[in-house]
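Yeah, one chain of the complex is gone here, protein chain that is, but the others are all in their spots.
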Amino acid sequence: MRIGVLCSGGDSPGMNAAIRGAVLRGVEVHGFEMVGFMDGWRGFHDGDTVPLDRLAVRGISPLGGVMLGTSRVPPFPDGVATPEALAAVRARMTELGIDAFLLIGGNGTQTVAQMLDDAGIPVVGVPKTIDNDLGGTDYTFGFDTAVSVAAEAIDRLRTTGESHRRCMVLEVMGRDAGWIALHAGMAGGAQLILLPEFPESVEQICEWVLSVRDRGRSSLVVVAEGFRPAGEADVVTRAGLDGFGRPRLGGVAEVLAPRIEERTGIETRATVLGHVQRGGSPTAFDRVLATRTGIAAADAANDGAWGTMAGLHGDRVELVPLEEAVGALKTVPAARYEEARLSFG
Amino acid sequence: MRIGVLCSGGDSPGMNAAIRGAVLRGVEVHGFEMVGFMDGWRGFHDGDTVPLDRLAVRGISPLGGVMLGTSRVPPFPDGVATPEALAAVRARMTELGIDAFLLIGGNGTQTVAQMLDDAGIPVVGVPKTIDNDLGGTDYTFGFDTAVSVAAEAIDRLRTTGESHRRCMVLEVMGRDAGWIALHAGMAGGAQLILLPEFPESVEQICEWVLSVRDRGRSSLVVVAEGFRPAGEADVVTRAGLDGFGRPRLGGVAEVLAPRIEERTGIETRATVLGHVQRGGSPTAFDRVLATRTGIAAADAANDGAWGTMAGLHGDRVELVPLEEAVGALKTVPAARYEEARLSFG
Amino acid sequence: MRIGVLCSGGDSPGMNAAIRGAVLRGVEVHGFEMVGFMDGWRGFHDGDTVPLDRLAVRGISPLGGVMLGTSRVPPFPDGVATPEALAAVRARMTELGIDAFLLIGGNGTQTVAQMLDDAGIPVVGVPKTIDNDLGGTDYTFGFDTAVSVAAEAIDRLRTTGESHRRCMVLEVMGRDAGWIALHAGMAGGAQLILLPEFPESVEQICEWVLSVRDRGRSSLVVVAEGFRPAGEADVVTRAGLDGFGRPRLGGVAEVLAPRIEERTGIETRATVLGHVQRGGSPTAFDRVLATRTGIAAADAANDGAWGTMAGLHGDRVELVPLEEAVGALKTVPAARYEEARLSFG
Partner (left out) sequence: MRIGVLCSGGDSPGMNAAIRGAVLRGVEVHGFEMVGFMDGWRGFHDGDTVPLDRLAVRGISPLGGVMLGTSRVPPFPDGVATPEALAAVRARMTELGIDAFLLIGGNGTQTVAQMLDDAGIPVVGVPKTIDNDLGGTDYTFGFDTAVSVAAEAIDRLRTTGESHRRCMVLEVMGRDAGWIALHAGMAGGAQLILLPEFPESVEQICEWVLSVRDRGRSSLVVVAEGFRPAGEADVVTRAGLDGFGRPRLGGVAEVLAPRIEERTGIETRATVLGHVQRGGSPTAFDRVLATRTGIAAADAANDGAWGTMAGLHGDRVELVPLEEAVGALKTVPAARYEEARLSFG
């Protein structure tokens, strides 16, 4: 069997470890032939491939980014799986001698995986997103690294905030789901955590900041990029459009900081952490999760368990049907937010 | 309600975060009065206590060690819960005005928790061990930090090993269970992982090291301190006796290295990582897990859910009966070892 | 002798280590009495002091920020050392029983130190700025930490840039001197380093980015916040005014990125690293430098070497007259920029 591997969407620390796990297991144990497509579907369309064997994946687990590159190039014209588009995919598979796909990606990519599976094209999914907003798995690799980077930033910002008696606002990634903000905020002991799922008014935020000051402390506010103040969903930030033509979200910290300063009289500074959250060497947790996920995906291919995705459940990596993973985003439940807010607010 | 908090056994990064979580939730939300005993049961016996309130736990999450100190002093004379010993505990509780215990510790401590619960003394357990060998929870806090430290050591040793074409043997903690070695070895891409659960002969180990050399690489061997070569369970290392009078295990790497060198002719070096694995600032993962576990323990006390322990199951922290946690150690199952060995051996 | 210690200006990792070094040496070896002023000159004006002894500085070396707080409150009304202002300082010193000052700060603070010295008030300076733009010393503590944080950000951003074939622009601190950008860029292997001292046109920058692309690589551009494109010194960024009423410089990366993207057609992303550079635990280098500087300042006070500052020269910490330190900023010389540009451009 000859399996094509590709990564699609934003990068996520652990992608190299996942590829390595899949290749060592697939090639050395199951006897597959494996090839990688460069830059996601771009490499598939252009026939830009690299052979994946033991040598190709040597020593790549600790490396950030992904050896194959990634892109947002869609598999189908206009992103729609028309019969013609699927026929074109099949023709290209024959041309390249590919029997099955191993697709590493987030919600968008696993939705594509399901479309291919629906059309009878053999595919296995490997979940990947720093945002942790994918169903069917407790955590996605990349998330722990992003949380670690954000928590370290909190540790650093806090000391500056307390030395200067300032309110520090840190913006972390999270367009629709606030997992990074929730975990990093809890790890760093943030006084305030603001999530896309739970809008709060600027007035309420300022009240909290003042009550923290009254306890003799400086506020460290962690805000997910997708948070919008209650009643101000259309607030405009400095960011432009992203690769999908959607308004980019970055910059809400820069909107909040001056408003907090003005209303509370407390000097306030914004930091937008940005891309440093999604690059660089993965944490040990993410390397292990990614490696095990890659291994499980190779085993799934060997067992013909097409249409599944390898997910973490407790301390086990298990296959779940793709439909469990895609569809609704996994957002932060109210109980988790209350847990954080009640205890630390 | 007045709750006494203590830590017992070896230290584990995250203990401060767990105390903070329990105190912020217990005092601020549930209205408990909470006190800490210094140095575990020593503080209970001596009445050496500190009040635990918001101020006392301020900013302690990122700190290693534990603000209360810890020790291996037993709660009962000779460690046996005789009626007299239990009566003494009850008398002391009355004297100190303590209604219930929150016990932070590993297998030994949770066994004590169960003894107290059996005797009708209100107690909630918080699991803690870097070894991850406790039942009733997917992971214990401290484990992720230990794995991270060990994985970083592998990253460092590997470059020296490859520059000098040496075999590097790294010994990590794990007396009876090889979890740290398994995860750190997988994260670091070790060529060989040796666990207490799966003895291998020196001959077999050397064959593997030679086959790695034949592939043009230098071996990085991770060995848990409790590993003993097959058929040599009584091998003597340099370590003496531990606090319980049991032979200390440290030093097996120093036994293996010269034997590998002699048999393979490959220059081999041993490193015993030791106590750096169990100290220092916890990872973000461990801080979150510890904080949530502390919160859940405070909630358990509020609900009168005595005789339980707060465990991680998937992404939820849930209460389990203490008997699920104690008793048999959670060791590495064969499937996990095979997964690592087959893919990377 | 009773010595008053204060920190002024922006915070810089290592301030706690410097205070600890000065106090352990001053109190334990020379027998001084030492007190700290909270929040810089604010604490002096308000008589807000803390005793500084062995216990007060216990364990503070690894901590970021500064135990005394810092502020930009000036010592003199309007910042001018009029005879009245100096008389007021002397009166306050008498009131507080202070014989001499130990002033920890950057250019502004050491200029104040010199004013006090000129007026015959005993003062010793301890240099501190992450920007490394102070004369009289090879390096200032805080700089190495800032460079480390920035270099780690480059390591992280590079992997994302290469996975997506993007140009990544990282903005680091450096209003007038580009030392952080120079060192972090060299450490991280940046393709382009843009410094305030050496304006380059956007056209030239884009040519370099394209030539990097033609070599098959993705550009990592490090830009100091004070850099302005040649001929565009008045370019407007999103930042407002700083604590001195001067326009804040932050945001030049966000001005450059879209212009690079537009002109080269290469997807380009900006990251403004911000305050994480100046907070958090100092590197070992900065802790040693700060500790030794603090010790040397205590020795200077003991020797009556007023009007001096403790500077690093090679591997020795030596006293220099304050006038060597202040006045002209230490900027990056052309040879250092050429070294970086010619070799890596």
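Which chain is which? They are A, B and C, in the order written, and residues in each are numbered from 1.
Everything below uses one rule, namely that a contact is a pair of C-beta atoms (placed from the backbone, for glycine too) under 8 Å apart; a residue touches a chain by one contact, two chains touch by 3 or more.
Nothing here was measured: the structure is a model prediction, and the numbers come from that model.
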Missing chain: touched chains present in the view: B, C
Candidate in contact with the missing chain, chosen from B:M1, B:V29, B:V50 or B:L63: B:L63
Touch criterion as defined above, residue of B:H30, B:R58 or B:R156 at the omitted chain: B:R156
Contacting the left-out chain in the complete assembly, out of B:P199, B:G279 or B:P321: B:G279
Residue, one of C:D78, C:D214, C:D234 or C:D315, that touches the chain absent here: C:D315
Interface residues of chain B (partner: the chain not displayed): 11, 15, 39, 63-66, 69-71, 149, 152-153, 155-165, 168, 238, 240, 243, 254, 258, 267, 269-276, 278-281
Absent chain, residues of chain C that touch it: 20-21, 24-25, 28-29, 54, 58-59, 61-62, 138-139, 144, 147-148, 150-152, 155, 183-184, 186-189, 215, 217, 283-285, 287-288, 291-292, 295, 313-315, 339, 342-344
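The rule we apply is simple: only the chains that are shown with their structure count from here on.
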Set of chains whose contacts include both chain C and chain A: none
Fitted rotation between chain B and its twin chain C in degrees, CA, nearest 5: 180
Same or different residue numbers at the chain A/chain B copy interface, by half rule: same
Nearest-to-centre chain - CA centroid comparison: A
Whole-Å gap separating chain A and chain C, where each centre is the average of the chain's CA atoms: 35
Chain centre separation (chain B, chain C; CA means) in Å: 41
